[in-house]
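For this view, one protein chain was removed and the others were kept in their places.
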Amino acid sequence: MPTKTYIEAIREGMRDEMRRDERVILMGEDVGVKGGVFKATEGLHKEFGEMRVIDTPLAESAIVGVAIGAAINGLLPIAEIQFQDFIMPAVDQIISEAAKIRYRSNNDFNVPMVVRAPFGGGVHGALYHSQSIEAIFCGVPGLKVVVPSTPHDAKGLLRAAIRDPDPVLYFEHKRAYRLIKGEVPDGEYVEEIGKARVVREGSDIAILTYGLMTHFCADAAEKLAADGFSCEVVDLRTLRPLDREQIIASARKCGKVMVVQEANLAVSIASEVAAIVAEECFEYLDAPVMRLGGPEIPGVPFSPPLEEFYMLTPAKIETALRRLAAY
Amino acid sequence: MAITVTMPQLGESVTEGTITEWLKQPGDAVEIYESIAEVTTDKVNAEIPAPVAGTMGEHLVEKGTVVPVGGAICTMEATASAAETSTPVTENLPAEKSTPVMEHIPAAAAAPMPVAAPAASIPSGPTGTHLTPAVRMLAAEHAVDVTQLTGSGIAGRVTKKDVLEFVQRRDAAAPAAPPEPTGGVAARRAEAAAQPAPPTPSSASGDTLVPLTPMRRAIAEHMVRSRHTSPHAWTMVEVDMTKVARVRTKQRADFRKQQGVDLTFLPFVAKAVVAALRKVPTLNATWSDQGVLLRNDVNLGLAVALEDGLVVPVIKGADRLSMAGIALAAADLTDRARAGKLRIDDVEGGTFTLNNAGALGTLMSQAIINQPQAAILVMDAIVKRPVVVEDDAIAVRSMMNLCISFDHRINDGLGAARFLRSIKETLESIDDSAALW
Partner (left out) sequence: MAVAKEDAAQRAGLDTDALRTMYRHMARARVLDERMWVLNRQGRAPFVISCQGHEAAQVGIAMALRPGYDWAAPYYRDLAVTLVLGMSPKDHLLATMARAADPNSGGRQMPSHFGCRRLNIITGGSPVATQVLHAAGAALASRVRGEDAVAMTSLGEGSTSEGDFHEGLNFAAVHKLPLITVVENNGFAISVPWDKQMPLKDVADRALAYGMPGVIVDGGDPIACYAAMKTAVERGRRGEGPTLIEAKVARLTPHSSDDDDRIYKTREALAEEKKHDCVLGFRVRLEEAGVLAPGDAEEIRAEIMREVDRALQEAEASPLPSPESALLHVYGD
């Protein structure tokens, strides 16, 4: 099986779907001729042409709003927002419009659109190129939010998102683009939206996480295993809808739970997961539910010591896990 | 001073680069910031500036090699003054469209930052006796007395793992080989005191080995331990229950209609017991090396016989209940005990145990104390008997024996006798207008 980088898998996901279905189009800033500022869409303009790979004006609301209109009129658009940090002008179109169109039209209309955006820190991107603000969208009924952590899932989930009849926000970790490599099967496969993946089985601590943190947690779990602590690492993969079944199963199995994310801790995905565990697994808990996340500052600062202060690392995660293991 | 120049990070998410052209050859003079090589990555093409002024040293990689970010690419000989100024230099990142982070940072600047506490906190550790829901659930499921376990968690907390490992050891403990026979009672006593593995009985044909249920094991373990812990003493009184019987007969129908449960003799006795515990508090106590702990709450355990064992659900705060209240609580607990629906809460915290063995027909019983309590009281069967009454007349009366097994460390015969007498007096002086509610 071939090994690809995370970004290659994303590119292939788009390419394969665009080959498979002529209704799939791609639009965003710099996605065409340049191939994307990260090169995520390299080669697509050449293969599919101007009509299907569109360099848009610098207008996020339009990128999403026009995609909505195109989706309503029979296309399957992938709208790229250059950085998740810049999705704000499009929030009205995403939340007021896309999320609500099926519901408000009583199932007369739907919006089969994907909005892709790179997110996450650790790349010296500072406050406006490093944010993890996916939580904004995860409380909105009508939207789906996915965050793959491996090249395999990146391709499989993107294909699923493109085929989904409802709006899917697809957030790709920019540090993972070239850092994470993995096996990606050739040929047709799709990963199911709404299903988490058990990366590592264990019985003492259930670590529930997503994005780049999945890899850090797996590293930390390996360290703990050497000392006899068995950690189960669960990659959530879909943030809305959460895979409640897997969360509950892993929490009940282990009795100790840590939810790990890169994003700010307050009012986050970790908050929701912790609430689910508290509600559904109380009788099985052998320790309070722990959450690990970014500090309460408005972003990831630029200067290295400041960025390091913000970002979680396998070592920081390991330290926290050991405290939980000892409880 | 020789320094090593490394591949810089030339863009967000870039992890490697390829040298396409060396712009400086070994021995060439190099000014600070002057370009020494051309590099290409899949995002940008850029030039690497010299971190110091000096002379170009060795090329460590060939043109066309892919080098990871941070990998060494060449050496340079820094001029003396340049070496000193190299410290501030590396802090000023050249303003290019890509912002390379110089990997060569003098030790001082590269001092490791204190690892910031991630935004999370484990609440301050539990108290030693703290039981989490998981531990309680497993303890109930496997009939484990957690007070007997050593906790491996913070502050001696008994963890889920501790319980599971205990259960594993207990279940795996197959009956061990019979001990070497040694002569003498003393030797055997010593063996018993040292908790020897019990001998495997040899089975004859036709014998059936009934496997031990968790409940059986738990009962066995508890009874042995109780006998070993408390020096059991025993005494009894007989109680004339005629008046009680009369009141009961009178109130029974109304009671059933209003309360929905039968009025048995138990609530009468229980109410008298609870009152007596208030009078003789050393019977509602626990032994410890530091002293006798007199319990403030009166949580009355009621022994309930089950098909395959027994269980002792507890009426919490029994001294605050009326007789009707006790009757209802007892009925509820008994029903749930028989249906297997007791909660952990229902069997915890008892301070005294009452056993209504008389329902089974026995006349005198010697029960085993429910640890860590001070005593256990049995009410045996009520039987009509000819007794001598006032003025030496003979009359038929309903008589019941009350038998108490008590821990002789905490109470002497006097205390036990006082306790029994109090109950007897209460029951024998009950009058028709006794308030049930």
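We call the chains A and B, going by the order they appear; numbering starts again at 1 in every chain.
Rule of thumb we're sticking to: a contact is a pair of C-beta atoms (placed from the backbone, for glycine too) under 8 Å apart; a residue touches a chain by one contact, two chains touch by 3 or more.
Keep in mind it's a predicted model, so treat the numbers as computed, not measured.
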Problem set entry | Chains in view that touch the one left out, judged over the entire complex | A
For this session: Determine which one of A:Glu97, A:Glu134 or A:Glu307 touches the chain that has been left out.
Result: A:Glu97
Problem set entry | Residue among A:Met14, A:Leu44 or A:Ala70 touching the omitted chain | A:Ala70
Exercise. Since one chain has been left out of the picture, which residues of chain A touch it in the full complex?
Worked result: 25, 51-52, 54, 56-57, 59, 61-62, 64-75, 77, 89, 92-93, 96-97, 100-110, 141-142, 144, 165-166
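Convention: only the chains that are shown with their structure count from here on.
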For this session: Would you mind pulling out the distance in Å between where the CA atoms of chain A average out and where those of chain B do?
Result: 39
Seminar exercise, completed: Residue set of chain A touching chain B in the complex reads 7, 38-39, 123-125, 129, 174-175, 177-179, 204, 255, 258, 264-265, 282-288, 290-296, 304-305, 308-309, 312, 315-317, 319-320, 323-324, 326-327
For this session: Going by the contact rule at the top, pick out the chain B residues touching chain A in the complex.
Result: 9, 12-16, 42-43, 99, 101, 113, 115-116, 118-120, 122-123, 125-126, 132-135, 137, 153-154, 157, 159-161
